[in-house]
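Missing here is one protein chain; the remaining ones are kept as they sit in the complex.
For clarity, chains are labelled A, B and C in written order, and residue numbers in each chain start from 1.
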Amino acid sequence: MRGAIVDRPIDPAALLAEVASPSNGATVLFVGTVRDMNDGTRVTGLDYTAYRAMAERELRDILAEAGERFATSDIVVEHRIGALGLGDASVVIAVAHPHRGEAYEASRYVIEELKGRLPIWKREHYADRKPEWVAATIGASSP
Amino acid sequence: MRGAIVDRPIDPAALLAEVASPSNGATVLFVGTVRDMNDGTRVTGLDYTAYRAMAERELRDILAEAGERFATSDIVVEHRIGALGLGDASVVIAVAHPHRGEAYEASRYVIEELKGRLPIWKREHYADRKPEWVAATIGASSP
Amino acid sequence: MTVRVLLFASYADAIGASELSLKLPAGARVRDVLSRVKELAAGKRIPDHPLVAVNERYADENQQVTASDEVAIIPPVAGG
Partner (left out) sequence: MTVRVLLFASYADAIGASELSLKLPAGARVRDVLSRVKELAAGKRIPDHPLVAVNERYADENQQVTASDEVAIIPPVAGG
């Protein structure tokens, strides 16, 4: 298990390789990317900022919880901070497990907890007005 | 949307790139791989064989169903046939969507339907006895 | 009429062939195809009610077949 806050592009294929093992039959990879729209407004880019030490500690807690709940240690997460452009990956979660049900559920657990708990904030840049900090959007309207 | 039965290695990164779009905020990639154990027996490899024309037709149906049900056309699936070694990817499903809930659900829909409907069979090779065709194992014990 | 029948995986191994050409009366149905297959040597190794596809679509035993149809007898699937 490994969780990191990074300030460089995330390589999904590297995370896939990191959880690979012949004892696993299923790998689920989640990639969160910067969308060109949020609530009907055109977005041109994002800045992510973090309380980095706490975010890394909280992420380790989430991984330990997921590992215990779904019985796997093959979970790797990277969350990127800094300036991101449209389509850039902000978060990648790789989970491998002997069985697919648990792989999907562990992946979902990690993304939901991460969105609710990591002290990370984003400021959206727009085509037609000044940048704004985005309030939490946990739920249906969030990617 | 694209679904194919292939007889060469699958490149998960290529499928990720194929569904990428700045209007999508979430991508879920499922990778099914050959496990070293099945029901407590050590497996050394697999041969997959298919009723190929029907499998491709059935796969197209499943993609159309998932696309309509979850409102996305960004779904790509490849299922490999032929001789596979431990850890090789037998099936890769990439789904991208504006929102993560639908991306996970569409991915899950495609893998469950594919396992239940595609006319594909596998013969397992073992360390200590002759190869055997594997009966359907839909459910908890299947990857 | 002559109908083309495809066999796969364990069923092909059991029958010793991956394709059969069966002579059947006009108006025959899927169940008639299955009866003829089960009359073959080793036909007993095919279950009484296997999955069947006609022209690449799952079909029930009541479906009529014609000379141009491709009938496939489908072992329990195990893809993924």
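Heads up, the rule we're going with is that contacts are C-beta pairs under 8 Å (C-beta built on N, C-alpha and C of every residue); 3 or more make two chains touch, one makes a residue touch a chain.
Fair warning: this is a prediction, and the values are worked out from it, not measured in the lab.
A.B. asks: Please provide the labels of all shown chains that the missing chain touches.
C.D. replies: A
A.B. asks: Take the complete complex as the reference. Which residues in chain A touch the chain that isn't displayed?
C.D. replies: 32, 48-51, 53-55, 57-58, 79, 90-91, 111, 114-123, 133-137, 142-143
Simple rule for what comes next: only the chains that are shown with their structure count from here on.
A.B. asks: Roughly how far is chain A from chain C, centre to centre by C-alpha average, rounded to an integer in Å?
C.D. replies: For chain A versus chain C, the centre distance works out to 49 Å.
A.B. asks: Distance between chain B and chain C based on Cα centroids, please, to the nearest Å.
C.D. replies: 26
A.B. asks: Residue numbers in chain B touching 2 or more other chains?
C.D. replies: 32, 111, 142-143
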